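Removed: one protein chain of the complex. Kept in place: all other protein chains.
Chain nomenclature is as follows: A and B, assigned in order of appearance, with residue numbering initiated at 1 for each chain independently.
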Amino acid sequence: MSSLASTQTPRANNYRGWVVPAVGVAVWWLAANQGWSDSGLLVSPQKVGITAWDQVSSGQFWRAISSSMARNLSGFFIGTTLGLILGCLLGFSRLFERLVGPSFNTFKQISLFAWIPLISVWFGLGDVAKVVFLSLAALVPVVVNACDGLRNVPPAFLEVAKVYGFSRWQTVIGVMLPAALPSIFTGIYLALVYSWLATIGAEYLLVSGDGIGNTLIDGSEHFMMDLVLFGMVIIGLVGWALNVLARRLERRMQRLYGITPR
Amino acid sequence: MTASQALPLPTQQGNGLRLENISKHFSSSGADSQLQVLDNVQLDIAPGEFITIVGASGCGKSTLLRLILGLDEEFDGQILLDEKPIKGTGLERGIVFQDHRLFPWLTVEQNVAVGLKNAPLTPAQKRETVREHIALVGLQDFTESYPHQISGGMAQRVAIARGLVNRPSVLLLDEPFGALDALTRTRLQRELQNIWQQEKITMVHVTHDVDEAVYLGDRVVVMQPHPGRIRRIVDIDLPRPRNRSDAKFIALRDDVLSDFAELA
Partner (left out) sequence: MARATATALDRQQAPAKKLAPVERLPNFPARPARRVSIKTAPRPVWQKRVLNGALPWLLPLALLGLWYLGTERGWLSEQVLPPPAFVYQTLGDLISTGDLWLNASASLQRVLVGFLIGSGLGVSLGLVMGLSKTVEDYLLPTFNALVQIPVLGWMPFALLLFGIGEPLKYVLIAHAALVPVTLCTLQAFHQVPKRLLEVGRAYGFSQRQIVTDIVLPSAVAPIFTGLRLGFTKAWLSLVVVELLASSEGLGYLIAYGRQLFQLDLVMAAVVVVGTVGLLIDRGFEFIERRLNKGRAATPGRLA
C-alpha cells in the first residue's frame, strides 16, 4: 500500500485508468452477445453504436443538441448579465445588501426545480419557460461569487486607494473590480456548468420541444436502452467539455494575477 | 555629506511635522473599558529630518503612523504639517507599507503611476516622473513586470518609488523591511539612506529593529506600550554613511537596546 507518497511512474497511471472501463465494456459485450439475460434492456454495445450512428446521420442528434445548446447559451448569457448587475449592486452598496441580500440567500437555498411549476404556469412549457429557468440557474452562482469578490477586496488595497486620493468612482473601477475579477470569473464558469445541468432538467420537466433531454425521455418511455445510453454519453461529454473549458480559463486568469493554482 | 546631521534644514522648505498631545483610545463596543493606545505623544520633527521610531509590538507606533497619514481621524490632539493641521489623507504625506500593497493586476510602472493618479500633471509629465522614480530605486529593467514576478525586496522598492513619486513633504515608512530577509534588508537600508539624502524629504520610519533605527535615523524615538508613549528620544550624532562596527555606533545601539531589556 503505497499510500500518500506515490512512487509510481506517470506512465503506469495512465494505463491503469483504462482498466476498469475496458473490463466493464468487455463484460457488457459478453453479456449482451452471449445472451446472459433475456431482458430487452440488455442491449449490446454494437446496438448502441448503431443507434448513435443513426441519430447522427439522420440529423436528429444535431437538431436535439443544437436546441439544447441554444437554450443553454441564451439562459447562460441572460443569467450571467443579470447576475453581474445584481452581484455588483450587492457588492458595492451596503444598504442594498441589507435590503436584498437575506432574501436572495433564502431564495437560493430552495431548489431551483421547485420553481418549475410556477414557471410553467406563468410561461408555459416551451422555450421561453426553459430559458427563464436556465437564466435563474446561471444567475445564482454569478451573484454569489461577484458579491463575494467585491466584499472581500483586501482592505489593504482600499487603504492604498484612500491614501492616493482616489474618488469613489476611481476606487470602484481601479481597485474593487480588478481585485474581484477572479471571483467574478469563477462565478461565470460555474454558471456555464450549472446552466448545462439545468438544461437537462428543464427538458424533463417542461416537456414540449426537443433537445437531448427529450431524446433521453423518449428512450426511456419506449424502453430503448440504446437511445438512453447514447443520450447519457452525449450529456456526459458536453458536461466534461464545459468543465475542461471552465477550468482552463480559470487557470489562465489565476496565472495573470499570480495566484498559484491549488 | 554632513549636511544631513541633526541640524535641521531651514524651515523655508516648510515641511516640518509637529505632533501635539496625541492621544487615542479604542473603546470596544459594549465593554466599558477603553484601551489607551497612545497617551500624550509629543514630537517635533524638523524639515528634512530622518526620524526612526522604535518600540515593541503594541506600543502604538503603527497607529501613530496611521494618524499622521490620515487613515485614522479619531484622536485627541493635533498634527501639524507646516503649521497647518492635517485633514484626512493627502498627497503631501506618502507611505510605504510593510506589505508592499502593489496591485497584482498592474505592472511595476503602472503601480508607481498609481501614486500620480490624481496629480495635476500632464500624462507626459507623469510618465517622466514615474520613469525617474523607477530608476531611482534601480528597477528600470523591470517596468513591465508584474508584482508576482519580482522578489519581495524588489516589490518593496517599487513601493518606495510609489511613495516618493508625487514628491511628498513627508514619507512615512511602516516597518518597510520587516518582511524581507536580512541581506536584502541591509541593502535596502543603504538605498533608503541614499534616496533620503537625494530627495531631502522628511522621513518617519517605524521599525522594531533597533539596529536599523540607529543606522538610519537622525534621532531615534523610543516608544513603550501600555499605554503607548514616548519613553525618550536619542540623538544619533554620527556622520553618514554609518559604520555598524564603529564603537560609537555600538554604544548608541546598546544604549537604546537597554531600554528594551528593562521592559521585557
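Methods note: contacts are C-beta pairs under 8 Å (C-beta built on N, C-alpha and C of every residue); 3 or more make two chains touch, one makes a residue touch a chain.
Predicted model, so just to flag it, every value in this text is computed and none were measured.
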Among A:45, A:178, A:209 or A:239, residue touching the chain not depicted: A:239
Of A:82, A:128, A:205 or A:253, the one touching the omitted chain in the full complex: A:205
Where the unshown chain meets chain A, residue by residue: 1-6, 8, 12-13, 16-21, 24, 41, 95, 98-103, 106, 109-111, 113-118, 120-122, 165, 197, 200-201, 204-205, 213, 216-217, 219-220, 223, 225, 228-229, 231-232, 235-237, 239-240, 243, 247, 262
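In this section, only the chains that are shown with their structure count from here on.
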Cα-centroid distance, chain A relative to chain B, in whole angstrom: 50
In the complex with chain A, residue positions of chain B that touch it: 69-71, 89-91, 95, 97, 99, 101, 103-105, 114-115, 117-118, 146-149
List of chain A residues in touch with chain B within their complex: 156-157, 159-160, 162-167, 170, 174-175, 178-179, 181, 256-258
